[in-house]
Every structure is written in C-alpha cells, then in structure tokens.
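The other protein chains are all here in position, but one chain of the complex has been omitted.
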Amino acid sequence: MLKLTSMAFTPRPFRAVALVGNFTDTRVIESMQTLAAHLHGRSRCVIVDAASTVDFGAVPVRRVNEQALGTGVEARTPSDSEVELIVAIGGDGTMLHAARLAAPHGVPVLGVNRGRLGFLADIGPSDMRDRLDEVLQGSYVEDRRTMLQAQLQRGNQPVSQCHALNDVVLQKWQTGRMLDFETWIDDRYVNTHGGDGLVIATATGSTAYALSCGGPIVYPGLDALVLAPICPHTLSDRPIIVPGTARIEVRLVERIDTRAQITCDGVSLGEVLPGDRLLVTPASIGVTLLHPSGHDYFRILRSKLRWGRGDRTHPEPDTE
Amino acid sequence: MLKLTSMAFTPRPFRAVALVGNFTDTRVIESMQTLAAHLHGRSRCVIVDAASTVDFGAVPVRRVNEQALGTGVEARTPSDSEVELIVAIGGDGTMLHAARLAAPHGVPVLGVNRGRLGFLADIGPSDMRDRLDEVLQGSYVEDRRTMLQAQLQRGNQPVSQCHALNDVVLQKWQTGRMLDFETWIDDRYVNTHGGDGLVIATATGSTAYALSCGGPIVYPGLDALVLAPICPHTLSDRPIIVPGTARIEVRLVERIDTRAQITCDGVSLGEVLPGDRLLVTPASIGVTLLHPSGHDYFRILRSKLRWGRGDRTHPEPDTE
Amino acid sequence: MLKLTSMAFTPRPFRAVALVGNFTDTRVIESMQTLAAHLHGRSRCVIVDAASTVDFGAVPVRRVNEQALGTGVEARTPSDSEVELIVAIGGDGTMLHAARLAAPHGVPVLGVNRGRLGFLADIGPSDMRDRLDEVLQGSYVEDRRTMLQAQLQRGNQPVSQCHALNDVVLQKWQTGRMLDFETWIDDRYVNTHGGDGLVIATATGSTAYALSCGGPIVYPGLDALVLAPICPHTLSDRPIIVPGTARIEVRLVERIDTRAQITCDGVSLGEVLPGDRLLVTPASIGVTLLHPSGHDYFRILRSKLRWGRGDRTHPEPDTE
Partner (left out) sequence: MLKLTSMAFTPRPFRAVALVGNFTDTRVIESMQTLAAHLHGRSRCVIVDAASTVDFGAVPVRRVNEQALGTGVEARTPSDSEVELIVAIGGDGTMLHAARLAAPHGVPVLGVNRGRLGFLADIGPSDMRDRLDEVLQGSYVEDRRTMLQAQLQRGNQPVSQCHALNDVVLQKWQTGRMLDFETWIDDRYVNTHGGDGLVIATATGSTAYALSCGGPIVYPGLDALVLAPICPHTLSDRPIIVPGTARIEVRLVERIDTRAQITCDGVSLGEVLPGDRLLVTPASIGVTLLHPSGHDYFRILRSKLRWGRGDRTHPEPDTE
C-alpha cells in the first residue's frame, strides 16, 4: 500500500514554535506578524531569527541566532522551551532552508505558502490560522522525508560535506564546456557521462530540478534516488532509479576547461577538481513535514503540473 | 547495498532441462541441437515442446505439450524427472515467453542469445556450452524478478487476467484517435490522461517499451513500478515511479472513436471498453533468472544503450 | 521577418457562407443557429450540410451535400452564389475537416471554438458575432497554410491517396508489436527505425500529435516538415526538420506481426503491408485561414501550452 503519512497518536503540544522565512519579502513579513500574534493568542512561545528586523509590535517573541532556530536555545544554554515546531513561510526554497535547520534536531516543519501551493509548503495564506489551529490541536499528518549526505573527497580526504532534502548536483561552473564524469553505484562502474552534470535527487527532489532534466516523478513513499544527467551528450544517457540505500560515487574526469561545482539544495558545497570524488549516501537524519489532514500528494501534483484542467474532466473537482 | 543477485548455497542438480525457443528460426534450431547433445552428454534429461519439429538425431529428448514445459510432466502424470531448469534460446521475447511457462512452477530460466546480448538473455552463442557447464556445476547467480498481475474488469466482474514480467500496456487499438483514461493508485485519483495509452512496467520492463515512452531505467534490485504515459497530450504528464506493492487502477473514459486493448508482455489480454477497469497488482509468482558468475547489470546496460563507446574512455574495458 | 499573415487589400464580399460543425453537439448547434440568423441579418446566403438536422427556424438556409460545402453547389449545377467563406464551429478537429472541404476550392476558413481557444479555431463563442462582423467588413488577416499529399504505393502502383493539413502518420495497428520501417528523404536513405511509427507533420501539425511524440513547435511561417518517430526503439532516433519541399518516402520492413496503417489528419488511408511505400510530398493545394485582426500566434501558444502563468510575470497580460 502507498502509505505516505500517518496520524500521530500522541499529538505533540508544540509549546514553542519558530517562524522561518525571508524577512525582506513583505508578504512573508505580513504572514509572520499574523502568525506570531495568533500563536501568542494560543499561548505558544514564538521564536524568530535574531537577524530579522520584523516588527512584531506588542507580541512577545524570543530572538535567537538562526542556527539555533531548530532548538530555540543558543548553544549550551539550558531551557525549558525548546522549539517543537518550525513554521516555514515562503516557497519551497524556504522549506528546504527550514528543513536543514530542523533535521538535526528532529523538529517537524509546517509550510505556509505566500501564493501558489508548493510541493512542500501546502498551506495557503488565506486559511493559515485555521490550518495552524488544527495542527496545534493534533489534527495533522506526518510525512517523513529522507535526506542525502554529500561528501567531496580530494586524494581520499574529505574536503567538505552537506545534507540535502531535494538533491545533490554536480554541474559545470563558469564554463561553456561540458564535463566528463564517471558514475559508480555501490562500487560498481555505471557509465562515463559527458554533459552539463548530474542531479542525484531524493523522491522529494524528483519534482524539482531533476524533473527539468527529464527525470520521472517519484512517489515520496518510495525510498529511491533519481540519477538524472543534465543535458547529456549521449542521447541514451537516461535517468536511472536506484534504491535509496545506494552509495553513489561520481568522479570528475580531466578535460579541457573543466570547471565544476557541487550544490546541495542549491547551496554550493565547493568547487570540484578533476580526480575529486563526490560521495552521496543516505543521511542519518531526515525531516518530518506536517500537513493538514486531508493532504493529498496527487492533488498537489495535479495543481503544480497543471494536469486535468481545460478540456478534460474528472470525477473529483480540483479546488486548487 | 545494491544486491541484485546471490550465490546459491545448495546448487541445484538440474537433472531435467527444458529447451524453449522459436523453432522456425534456423539459428535457434542449431543452438537447440547443440545444447540438447551437450546436456545429454552431461547426463541430463532434455525436454522440448511436442509441437517442435526440430530433429535431434540420436539425442533422446522427451516431448511434452508446451504448457507442460515448466514441469516436464503432462497434467496428472506423476514423474521423477520434473523440469529443474528452462534454457530459453532467442532474444528477450523468448525469455518473456519462457518466464510465463516457468514462473508458476518456480523453475529458474537461463537465457542464451542468438546474436547480441539481451537484457535478460545474457549468454552468447559462442561460449554457451562452457557457460552451461558452469551453471550445471553450481556456479551462477540467481536473480529474482517480480511480476505483475493484470485483471480486466467489466461492471466489477473480472473478464480476463494475465501475468507480465515486463509490462502491462493499455493502448489505442485500430484507431488514429487518442484515448482518455483515469489513473488511480491505491484508490487515490492521480490524473486523467489523454494520449496513446499507458505502460505499467516492472523494473525489468523499464528498459523495454517504457524506455521508448520516456521512462527511466529502474535498477532491477528496486521493487518499483514505472507508469509511463504513451505520447501524452499534456506535456507535463510525465512518468511516475511508485512502490512495487502499489495497486494501479486505470479506467477508460468514453470518447469518440475510443478503441483500446491491454497487452501483457506484448500478448493481448483483450479489448477494453469505456467504463472498463484495468487492475494491476503485484503477482503472487515471480521468475528466477540464472546468470553466469560475473554477471554485471550495468555492463549489459552499457552494451545495450551503446554507452561509453567512441571518444569516451573508462577504466574497465567493455568486452561486449 | 516572421510574416505569418497579411491584410487583404481587396476585402472579399463573402456573399455565401457555409457553416460546418458536428451537428450532434448541442453547443455547436446553438452557435450554428446564432450564426445563421446573424449572417442572414447581414444579407448573406447561409449554406449547411444536407445531412444536418439542425432546426434553423425561420432563417432560410440552403442545404447541400457535404462534399459540395466547399462550393455550395452540387456537382454540375451552375450557380451565382458559390461559397466564399466556410465558418467551422467546433475544435481543431472540425477545422481539419473544414480545411479538407475548403482547400480544393480555395475557399477561406474561419474557426469558431465552442470552449477554449484552439490552435486553428481562435474565435471564442462569446464574441463570435462581433468578430464575424469584422471579417465580413474586411478586417481580418489571412494565414496561408500548406498541406501534404500522401500516397500509398504497392508494387509501384498507387493504392490510395489523401491530403493532410496537420500530419500524415504511419502507425502500428491492432498489434502490440513495434514496426520496422525505412525513411528516405529526396531519395536519400536516412534511417531504419523500430518503434510505433512515424509522424510527418507540417508546421501547422507540429503542435498536434508530433508534439506529443517529442517534436518541436514549428512557427507556421516556416515552410518545414517535422519527421517525428513515435516511441522509437533507439533513443537517439530524434525528430528531424526538413524543408517543406522535401519528398519523404517510408517503406515498411517485413517483421513478425507487423500491422500498420496510414492516417491523414486522423482519417485512415488504409492498411500498409510490408514492402509498401508511403510517399509524402507537398500538396498542390493549401488552405487559407482567416483570423480576427490582432491575431497573435504566440499568444495562442502561451494559452494552449499554459506558459507564463502562475508565479511568472511578463509585461503583456494574457487575456486568454
């Protein structure tokens, strides 16, 4: 059975809630102010990034360093009000950012979108207070998403590493020339690719950059990875789907004008040199997304991909 | 870890071996004669289709009805020489046919190709005797492949059903007009598609018709299905990957000139009428392929998709 | 310069107007009745298919055999009220049908859509009377579209032939097996394809079936053909664009279970046997579409392909 989500039997109290978002976007600021007041009215402690200049008026908020938003406590400061929920306000990019803050601490993330629904942030601004109330009262579904760990090795020494919820991407950088690189899966040689790079995406990331590269949609309940070549030189160099437990290794081959970078969820991990190895493995951490009850992955998919509109009919009206 | 295959700890004796192939193809006939003599020399009982007119000369062969090839015994005839191995001689089409004969009885299948290597039949004609000897001596890898069950329902009554190792395909039939059909996964509505049809493929079938329809390659060790629309009217109607345990339902929508059929591994299951339902579920049976030791899925992939040739180099020479 | 259209310097009087549409569709019937009354009020002679059962009440209409709709006169019956305009009411399928009626007689076609705009029928039902008035008064753009001629040859003898505005398609028929066929362009051998068939599309047809087969959008002002393989077995078998003057020849190769048909704009031209040749050449006739002033091909493209919506902005609001 497809089982994406399950009801929490022991609802979490969510006593302290961190608000995360791009505080230079006025729509985000307005939602933040509304939600802070609402949470305060529900006797929740509100925590925000100390760097934020958002004016919350009379609403008391606790300001901590951004890196402490996942816990609500600055390093080594004991506290009885640790963050129990992060509300991310913005698009899927904000969700990715919040996931990186939340994942190491096991704090769940709820996404509020500014405009159109996102794949990850599926609460709209119009009914965000009602939806938040439902969640505070324990009516929600939990949606556990796996993450990837990427490590860049040079001369068999780790140079840098990071986590990704969507994807780890090896891509050409500051060059109009293609890359040559080899792929290995669980120590088995797969292919030598020429092209603009390679996307290694989780099921979550399958609807992001990997989709633009010709990859398929992977149902989030399936623990699998997409290896999607970016603009491959060889036309039969097609996306490959492997178990989520696979260990992917990519080696950059020496070539004229090779310049490449690795990014994790769009954030640069650093430059890759010929001979360097990128290792991608399942991360030991993951992130738990919360959705309102009635969450339907396929409804979001239909909305985002503009399926089932126009001259087509289907039994269940899209109310998106 | 990617684990496609495993060594059998208790090698099977393979006392009775059935030879399956298209006995109107002279290359297949020659291989059959060679292998029958070789197996006889190795004291194995050789079993062939009673309908075959192949002349095996002095080599004793037992001839049974094709449907009994998977057992070597006609219905209700007790016997101590039940078939313990099917050797399929031909291309991947012959392998699919042999798999249907073998699967209900749990008999493993070994594939001998006439020419180029296939995805499933990976022993070439030049060294087939040596490779067969290795297998008879217990040196092989077992490769378990899942199968699909397809059932066509009309008015909630089953009309017909079949098994497939590669794919179940709903496709337009005898019409230049497209179909409209709805897809449901585990009772959740997914999409209403317009197009030439839908391929529901196993990992095994991902490199067959589904690949021509824009689907990805699915590593055989991953229990997943590909739902690949055929020439979809909506450009964002992309392949979806779901767990192998999913229950897929497809309903044909009434439309001018709609004519459609279902095929299982290319064999027709019958005409589909508007309102009919196609149910695809994991089959209770599967098939075990045997490969020579040293089998490497990615090497076959490189050979079949012509990767890594020409101006590219890689550390491991392709000996295909 | 891209020049799709040009103003007619000597506006045509359009004294006799034929209405074409699917007269079993109630929305089409209503539009037909409205337009007939409107045209009569503008002192135009209205001509409809004799097979139509549409009740035009007090509005006088002349009923002729469908094949005579392009002229308004039955064969060998001289008349001073020959059809000078065909108004096609329906979707792009109705436009294709009207084009076949109109093309041999050089009568222009104006398309009225029932619902969403089509690529060819770009007048909506809400303002169809105003738009028709503009056209009757000479305010329109002419859009000349080339057509294809398809001829099926058996043993070098023509068996059948037809014209197409969108595409000539060779496709598998009543079989789950792929076809093998060879393509020749201007007597030069191009390729032997395995797959479901081949679409040979005009620029007009590039946004129809060929687009679902992976072909590009061809600007209608470019005289070019798309050869798009349908679900090709070889992944590098990609669409080819050739001059509109090219002579395409396709030969079906003998293969197990080969069954194939040729369709012209979706209408069957007949079965193709191994050894048969399909010849596709520029037709000596074409069709002139009329559009309201201000017609913009790219606006229709944006609407049909759902570009530029949602989170994107652009300077010119889509009023679709």
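First chain written, first letter: the chains are A, B and C, and each begins at residue 1.
Rule of thumb we're sticking to: contacts are C-beta pairs under 8 Å (C-beta built on N, C-alpha and C of every residue); 3 or more make two chains touch, one makes a residue touch a chain.
These figures come from a predicted structure and were not determined experimentally.
Chemist: Touching the left-out chain: which of C:137, C:245 or C:284?
Modeler: Spelled out, the listed residue whose C-beta touches the missing chain is C:245.
Chemist: Pick out which of A:233, A:247 or A:295 touches the chain that's been left out of the picture.
Modeler: Going through A:233, A:247 or A:295 one by one, A:233 is the residue touching the chain not shown.
Chemist: For subunit A, which residues lie in contact with the unshown chain of the complex?
Modeler: 169, 171, 173-174, 176-177, 195-196, 209, 211-214, 230-233, 235, 261, 263, 266-268, 305
Chemist: Which subunit C residues would touch the chain omitted from the figure, given the whole complex?
Modeler: So the residues of subunit C touching the unseen chain are 1-2, 180, 182, 185-186, 188-192, 194, 206, 211, 214-219, 221-222, 224, 226, 234, 236-243, 245-247, 296, 298, 301-302, 305-308, 312-316.
Chemist: Determine and list the subunit B residues touching the chain excluded from the picture.
Modeler: So the residues of subunit B touching the missing chain come out as 115-116, 235-236, 238, 306, 309-311.
Operating definition for what follows: only the chains that are shown with their structure count from here on.
Chemist: With touch defined as above, tell me whether subunit A and subunit C contact each other through largely the same residue numbers, more than half shared, or through different ones.
Modeler: Counting which numbers both chains contribute, over half are shared, so the two copies meet through the same residues.
Chemist: What is the distance, in whole Å, between the centres of subunit A and subunit B, each centre taken as the mean of its C-alpha atoms?
Modeler: Chain centres of subunit A and subunit B, defined by C-alpha means, are spaced 38 Å apart.
Chemist: So, what's the distance in Å between the C-alpha centres of subunit C and subunit A?
Modeler: 46
Chemist: Residues of subunit C touching 2+ other chains?
Modeler: If we look for residues of subunit C contacting two or more partner chains, we find 235.
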